[in-house]
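As you look at this complex, bear in mind that one protein chain is not there, while each of the others sits in place.
Entry: subunit A
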Amino acid sequence: MKLSALQPIRRANSFRSPSSAPLDGGAAPSDGPLFRSPTAIFWLLLHAICCLVSLALGFRFSRLLFLLLFSPSSSPSPPSPPVLLLHRRPDLPLSPHPPTPFATPNATGSRVVVGRHGILVRPWPHPNPTEVMRAQRILDCVQREQRLQYGVKNPRPLLVVTPTYPRTFQALHLTGLLHSLQLIPYPLTWLVVDAAGVGAASNETAALLARSRVPVLHIRFSGRMPLRWSDRHRTEARMRLQALRVIKERRLEGVVVFADDSNVHSMELFDEIQKVKWMGAVSVGIVAHSGNPGMVAPQQLSKEEEENSPVPVQGPACNSSGQLAGWHTFNSLPYVNKSATFIGDGAMVLPQKLEWAGFVLNSKLLWEEEEGKPDWVRNLDEVGVNGEEIESPLDLLKDASFVEPLGNCGKKVLLWWLRVEARYDSKFPAGWVIDPPLEIIVPAKRTPWPHAPPELPSGKVATSQDPLEKRSSKTGRSSRSRRSSRNKRKREPQIDTHI
């Protein structure tokens, strides 16, 4: 709905309504300047009052008036005739298709009028959730098309190698990694090397992997995960080697990525590694976890430590012509006395000089009798035998200078290394499911939850009620048990008898 222009004057006095336009100031014709007509005085007084009101309010409320009076766009209003008639012009040959769907072919003058128009605001300006979902689908469509046109042309499948073992934080780390892998748009196979022993522990990992929507190859590793970090690094290397041997035996094709379960990967990493020809290296950000914040006080850091960047980065170093010149490794000297020795002892966990996670390789490097395989690679069967310790994938090569630096020559950090582990003797419910529900429920005195009606101890309830009520009370019980179980976990062997 458009307000027609009255006079083509900017900043027209907003209090002049269309009907009273002729009544304004022109009603003081020949009288002298001292004597004014009553209407003029009236308008002057009204103007003055409104000015004072605006002063009191702090803003010109004319806009508000306009909004309230003229804004409801749902009500259809008759089109007001344009006062400013523009010259009639024949339809121009330049524009044969009028964009607005007006049915009238012969426009007498223009429908578009100069002047003050109302600001159309719909009564419910909030977004409609269906429309938001449609917009997201449109964005998704556009991005898929972009990827098709400008992204990687022939994506190779990925072979993700992850060493793991059952422990408290395994569910945390593996679930995170699983969700990251599910987002990757390329076909992939997840090779999980599991250092579980025999018994219930060996099914933990399997239970977690059962939720996976990506194809998983669950490889059992004979051997337990040691408790010292230095031994653990070595065991992990052996586990990865076993996965590589599986790749070699089955002649699996693709790009091998070493994704440790506690690392954090960005999606750009998986786009970048598609560019690798034989073996590539990316920059890894090291997030060395400092368990006890009081241990390393900032003032005590030596100058040397301050000179290091806040997040050290491991990766390839290039010379000015973009070729591999060396390696940025982790300098562990400043932390030598403060690092963790046992898993979960609360101190900083340090990485090795070069972590496996920063390397990717073409699986054809591992196959035997593959034409086109470069000669600077060792035969996988000879690696790791006779007690040889493999520290990084560079030990798989005879000549490390052929490694391709990825991620803008190592300038982009595409993944982050960190190790967060609970104490090795910490207990957790198997599969993180509390089943069967805990038997004894005692209301804790200081719960933060609102006071619920007191429940009788479970033994009495079970005997005296119908099955229906029993079921309802049972669910009530289980929800309560979950709540009180959180309080109880810390004092597991004791039973709180406070009522």
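Throughout what follows, a residue touches a chain if its C-beta (ideal position, glycine included) is under 8 Å from a C-beta of that chain, and two chains touch if they have at least 3 such contacts; residues count from 1.
The definition used in the following text is that contacts and distances are computed from a predicted model.
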Record-based protein name (UniProt) of the chain missing from this complex, from "Gamma-secretase subunit APH-1", "Exosome complex component RRP41 homolog", "Probable beta-1,4-xylosyltransferase IRX10L isoform X1" or "Large ribosomal subunit protein mL40": "Probable beta-1,4-xylosyltransferase IRX10L isoform X1"
Of A:Gln149, A:Ser222, A:Ser321 or A:Asn337, the one touching the omitted chain in the full complex: A:Gln149
Per the touch definition above, residue among A:Pro38, A:Gly58 or A:Pro127 touching the missing chain: A:Pro127
Identified contact with the non-displayed chain, of A:Cys141, A:Ala210, A:Val420 or A:Ile440: A:Cys141
Residues of subunit A (touch criterion as defined above) contacting the omitted chain: 1-3, 8, 10-11, 14, 60, 62-63, 66, 73, 84, 86-100, 107, 109-112, 114-122, 125-128, 131-132, 134-135, 137-139, 141-143, 145-151
